[in-house]
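This report refers to the structure that appears directly beneath it.
Every protein chain but one is kept in place in this view of the complex.
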Amino acid sequence: MARRKLLGAVALAGVVALTAAACGSDDGSSSDGKKTITIGFQGVLSGDNQQLGINALYGVETAVAEANANANLPFKIRLVQSDDAGSPDQGPTAAQKLIDNSGILAVVGPMFSGATKASEPLYSQAGLLSVSPSATNPALTTLGFKTFYRVIAPDTVQGTADADYIAAVLKAKKVFSLDDKSDYGTGLSAALEKELKARGATVVHDGINPTKNYTSEATKIIAENPDVLFYSGYYAELALLSKALHDKGFKGVTVSGDGSLDAKYVEQAGAAAAEGTYLTCPCSDANSDPNAAAFVESYKKINGGARPGTYSGEAYDATNALIEVFKNLGDNLSRESVAEAFGKVNYQGVTKLVKFQPNGEVEGANDFIYRVKNGQIVVLGNTVDLIKS
Amino acid sequence: MPPRGRASRKGHRMSAVAAAGPADAGVPGGTPSDLVLEARDLTLRFGGVTSLDGVSLRQRRGEILAVIGPNGAGKTSLFNCFTGAYRPQQGSVTFWRTSRRPARIVGRSPHAITHLGIARTFQNIRLFPALSALENVQIGTEVRQRYGSLSAVLGLPGARRQERAGVSRAFELLDLVGLSRRAHDLASSLSHGEQRRLEIARALGTGPRLLLLDEPAAGTNPAEKRALEALIRRIAGGGVSVLLIEHDMRLVMSVATTVVVLNFGRVIAHGTPAQVQRDPAVVEAYLGVETGVDAGGEVR
Amino acid sequence: MGFADQFWQLTVDGLMVGSLYAVIALGYTLVYGVLQLINFAHSEVFMLGAFGGLFAARGLLPGGATPSGPASVGLVAAGLAVGAACGAAAAFILERVAYRPLRRRSAPRLAYLISAIGASLFAVNLAGKEFGRQNVPVPDLFTNGTLFHVFGAQVSTQTVVVLGAAVVMLVLLDRLVARTRLGQGIRAVAQDADTAVLMGVNVERVIILTFVIGGLLAGAGGFLYAMTFNASYNMGFVPGVKAFTAAVLGGIGNVRGAMLGGILLGLVESYGGYVFQASYKDVIAFLVLVGILMVRPSGLLGVRLGRAA
Partner (left out) sequence: MLTPARLRQLWVCLALGVLAAVVTGPGGDSAHPFRALRRSVVDPRIGIFIGLAVGLWVLLIAVARLRPLLAEVTAAARARRPVAAALGGPHATTGLNAVLLAAAIVAPLLVSTAAQQSMVNDIGIYALLALGLNVVVGYAGLLDLGYIAFFAIGAYVTAYFSSSSAMPWHAPFVINPFFVFPIALLIAALAGVILGAPTLRLRGDYLAIVTLGFGEIIQLLANNSDEVTNGSRGVFGVPHLSVDLPGIHYRWGIDPLPYYYLLLGIVVVVMIAFGRLERSRIGRAWAAIREDEIAAEATGVPTLRMKLLAFAIGASVSGFAGVLLATKQFFNPQSFSLQSSFLVVAIVIFGGMGSRLGAVTGAVVLQGLAFYLRDKVPPTDRYIYFGAVIVVMMIFRPQGLVPSRRRRREIELAGTTAGASDQLGAAPIGRTIT
């Protein structure tokens, strides 16, 4: 009996492995005589944060599909994905997988700052360009990674601009700054608090690891009675926090950063709880920006109706900037030439103008303010302009 | 008593039966140094149930003392107080490893008591079933070894020597209980009687001065009982005092030098087998069956 | 603004979460009582129950308007019922696939643990694949608002619903174990499986029913949890660990201990998160656990289901 079962299991495992292998090995090489350029994607495709990785991957895939549908381009793009689960442990293996593939000329990713720190030494050594759509830790461009660029401003830029806005426009005297104890959250809250204190506001700081239960945290916030609550973290948690605050009748204003700029925030918090929340981003939001309507359309079409989410636009821009570089380089394509040329790229993306400082930081990042109105996220404008007016 | 380390080594070399030498022979007479174990006024309660009620007893060096009594009389509880498994609410237990140094037992952990020199077997055999007979005894012989994990890992000569000594000692003991041919068989594969003897060998391995046997004859056949009788005598003859719980009256009457009868947690009689057999309280305790005590079978 | 001012509010918050921990903890404690094994996949039973209840509620409420009165009550009851049914089904399948074959082969207890971890990974990720990896809110089934105040603490409709449902379930289960024939069977198996067989208890049946009861509770608890904190494919892990902790805190194998442990844990988290930085609240919860186990090594209500320590 036992042996029979064992055989059954082995057979089933075999079947699964075979079908899996069959599914995994179709690598759509082009047939119409165009040459194929391979790019890599390293991101968080498994684990608790995989939705963020999927958002970015879909952004990259949208750009790739558009490029491949474009008859004017002299090449086709092939995408190889590599999962690092957002963890530093798996970063080197994921990066090495892309480095080993000698056909890969550039990589979009890594996505999380931790995985980036673990992976970049390898990319630098291999001379392979990597463009992160989402790693915002300020230190990343100071650690000597030679081929690292990011199309998103570091936390410091956003935190400072947000603090200016909160102090100047929202006229907050007391701010409750809450972060999610992640690399991203602590970086953002640190920059924000520094600027707020410089502008004379009272700051109460607290940190809470991502959880589902924000009930007692809401009690704590309400007890402090701040004018503004700033949450440095991602939308899934902000939604729960907003819900809890709403239930308890929080009177202050809630503000959060780019990690929360996602239509899903409103959906998950419920329109009533999300109403009036300010969201900020050193980028323009694709879903609410009229200039990005075409991107949103094609994203939905290519990804089975999914709407762009956090980091989708950045990943899309990063990929398109790469394609721009490939176009300009013509036949002179190598890892070196791509890495070299990417530093000088000047490409208008849907989220921002992609143009870099020598250290790999994207130039002229503007901080935009959004607000939830009638269940929709609408753009209010550029922080600098809003403060002036 | 010399420092503990030396004593241990010495104890190992000349412990148990083989160490039949006169080294520890008690001074004759009624002085306490003659004793190996003394319990005073032991009281043990579980919730509302009093399991032992002011039990006192003394055992002399080299004596085979049997504790008998109906089921539930508190015999095993008494054993558990002597070996540290239970902690009585009242009373004291004193043990003399050598004639001069008494040690208090109550409050010590079971392994520390074993280290002092009291070893035991269990009513329902508790061997290490997936280990070989040899390994079972080895665990007993090795408790007095001193080498640590680092010497074991590095394979230092001292560790190896001690290990070899442990093995040969274990073989001696297996030989003593007649199991040397089954040394490499799993403990669980031995017959019931063999397992009983293996448990005794394991207990002797720890180098005790006092051996507590909890119903060693339970479930054994007449031939095995006779062998067991001889074995107990040999053990006692080798200088190890034996404290015995047994239902088999024939065995008790033939090997015990002294008998203590418990009933409802109290000592109701104390004396030589012959004295006890005649004691009316004992007869009464055994359900009034007058022939019960000397009937030779198991008294229930 | 001090702790004293917020004490009652934090107590209400803590009680709500704690009652959910208690409901989940019962599943751990029942299975432990009967099989002496930690059912690590219980958290996925909870998750699947939450999704079941969520889809049912959503299916019955196609429009956007928030219902009120009897409609609300009916919808919450339906969600609870479907959630409980899904939880029970999941627990049943889990027992069949991941545990029973091991029992047949008298596998070591740690093998169950690993099997459970495997089943848990499988279920979580399959749910993520089928239902997406986003948090999903349960549609509003009633108008949530402050219902009344206790010592100055707001008590919302949500809190009343969750706490009420949880308490009803806890009482029902307590009665079940204490009074019914099945409860007797469970206690008998917990005490001594071999003797229970001799006494004519169908052990297999008791084991399955124990899983199913644990599943019913966890499924309904999952729906309550999702109503407050949204549902997601990975929602089970943290409450699972917390509930397991609660079960141990109360004395694993003890039904009332699990309830007490859950509520205590909820309160400790609530108070601890307020007094210290909120990210330390798990640290505090575990320190309390360790502290209590040091003093009472067998948990608060130390004795196992009928078994003497």
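List of remarks:
We call the chains A, B and C, going by the order they appear; numbering starts again at 1 in every chain.
To be clear about the criterion, a contact is a pair of C-beta atoms (placed from the backbone, for glycine too) under 8 Å apart; a residue touches a chain by one contact, two chains touch by 3 or more.
In this text, all values refer to a predicted model and were calculated from it rather than measured experimentally.
Contacts of the undisplayed chain with the visible chains, over the whole complex, involve A, B, C.
For the chain left out of this panel, the touching residue among C:111, C:150 or C:171 is C:111. Only one of B:59, B:99, B:206 or B:220 touches the chain withheld from this view, namely B:206.
Residue-wise, the contact with the chain that is not shown comes from C:134, picked out of C:134, C:154, C:228 or C:254.
From the options A:55, A:68 or A:137, the residue with contact to the chain not on display is A:137.
Within the set C:57, C:264 or C:289, the residue that contacts the chain not displayed is C:289. Even with one chain removed from view, chain A keeps its contact list with that chain: residues 2-9, 11-13, 15-17, 19-21, 23-24, 45-46, 50, 54, 81-83, 86-94, 96-97, 99-100, 113-114, 117-118, 121-122, 125, 137, 139, 143, 181-183, 185-187, 207, 209, 306.
Contacts to the hidden chain, counted on chain C, fall at residues 32, 38, 51, 54-55, 97-98, 101-102, 105-115, 117-126, 128-134, 136, 193-194, 231, 241, 244-245, 248, 252, 277, 279-280, 282-283, 286-287, 289-290, 293-294, 297-299, 308-309. Touch with the hidden chain on the side of chain B covers residues 76, 80, 83, 85-86, 109-112, 114-115, 119-120, 122-124, 126-131, 135, 138-140, 142-145, 147-149, 152-153, 155, 159, 162-163, 166, 186, 188, 202-203, 205-206, 214.
By definition in this document, only the chains that are shown with their structure count from here on.
Of all the chains shown, the one with its CA centroid nearest the global CA centroid is C.
Taking the CA centroid of chain A as reference, the farthest chain centroid is that of B.
Each chain gets one centre point, the mean of its Cα atoms, and the points for chain A and chain B are 73 Å apart. Averaged C-alpha coordinates give centres for chain B and chain C that are 50 Å from one another. The residues of chain A lying in touch with chain C in their complex are 2, 5, 48, 50-51, 54, 178, 181, 206-209, 211-213, 215-217, 219-220, 223-225, 236, 239-240, 243, 247-249, 264, 267-270. Considering their complex, residues 1, 5-6, 9-10, 13-14, 16-17, 101, 105, 128, 133-137, 140, 144-146, 154, 156, 158, 225, 228-230, 232, 234-235, 238-239, 269-270, 273-274, 277-279, 281-282 of chain C touch chain A.
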